[in-house]
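Down below is the structure, laid out as structure tokens.
A protein chain is absent from this complex, but the other protein chains hold their places.
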Amino acid sequence: MEVGGGEKMKMGGKGFGILLTFCLMFLFWILLSGLFDAFHLISGVICCAIVALISHDLLVKGKGKKILLKSFRLILYIPWELGQIVLANIDVAYRVLHPKMPIDPRIIEFETSLRGDFALVTLANSITLTPGTITISVEPEKGKYWVHAIAKEPADALLVDQTMQKKVADVYMEW
Amino acid sequence: MVLVNGIVVMFLAGGFFFTLVGTIGLLRFPDFYTRLHATGKCDTLGEGLIIVGLMIYHLFHYSETLLVPAKLLFLILFIFIANPTATHAIMKAAYLTGIKPWKLGEERR
Partner (left out) sequence: MITVFLVIGLLIIVTILLSLYRAVIGPGVFNRVAAVNVIGTKTIVILVIMGYYFERPYFFDIALLYAMLNFIGTLIFAKYLERGELWS
């Protein structure tokens, strides 16, 4: 009974990856074609099945623990990020249109506790889209980021406060 | 109908303002790294606002085909992921090749 339960959980992880990839591919097929007759739907199912069987490893790595919970938390994280994007653009507009152009660029580096692929990419994208910072380089073994900041206040918001690292670690549960 | 037209014109004007700010930043900043700050952030949001305005126009004038706003939504998501990644890639290539960043008080490059 114990061996049966363990094997079923391992097959469940890989099968779940294939199923998720197939559903996403079929959604894109319907979105891009727009035709709902039998021939196109059946050829869509066949093509999506072949693609999902061959390359489901790229989307869901390994067993994929708790993917639906992480996706749900990601959807909750997006509105905060949209607010930061608008703030970032107003900040850049102020620095560009000011007659004296108050910039003071510097390069900083810091370490985080994130190790997975998706978490590192989400934090790098968020750093590029928030006021005053752009990611230069990432080292995935220790979670180290090199960041170019345009003035002292955005650099302090990233180094001292660390609000964004805490929010991304909450989404992916990698404290 | 006039209210919807007014909202669409507002989105288009806001999007064009941010795009213009991004291009002025490309011309005005003194160094390569700071120019990427201007275009990587302002271009992305400006285009997002323009395409959102066009989506609202489509939803109120041509409401039979709902597939086109879904395609435009996917285009917005793709731009929001792809533009910062391309900016980061070219900045990493410049940093590893040895371009020195600009500090306060030097001359323009």
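In order of appearance the chains are A and B, and numbering begins at 1 in each one.
Note that in this section contacts are C-beta pairs under 8 Å (C-beta built on N, C-alpha and C of every residue); 3 or more make two chains touch, one makes a residue touch a chain.
Computed from a predicted structure; not experimentally measured.
Q: Let's see if you follow the contact definition: name the visible chains touching the chain that is missing.
A: The omitted chain makes contact with B across the full complex.
Q: Name, in rising order, the residues on chain B that touch the hidden chain in the full complex.
A: Those residues of chain B that touch the unshown chain are 5, 8-9, 12, 16, 19-20, 22-24, 26-27, 32, 35-36, 39, 43, 47, 50-51, 54, 57-58, 65, 68, 71-72, 74-75, 78-79, 82-83, 85-87, 89-90, 92-94, 96-97, 99, 109.
Here, only the chains that are shown with their structure count from here on.
Q: How many angstrom lie between the CA centroids of chain A and chain B, rounded to a whole number?
A: The mean C-alpha positions of chain A and chain B differ by 19 Å.
Q: Show me the residue ranges of chain A that touch chain B in the complex, using the header's touch definition.
A: The touching residues are 31-32, 34, 85-86, 88-89, 92-93, 96-97, 101, 103-107, 124-125, 128-129, 132, 134-137, 146, 148, 150.
Q: Which residues, counting only chain B, touch chain A once they are in their complex?
A: Residue positions touching the partner: 18, 21-22, 24-25, 28-29, 31, 33-34, 36-38, 40-42, 44-45, 65, 67, 70-71, 74, 80-81, 84-85, 87-88, 91-92, 95-96, 101-104.
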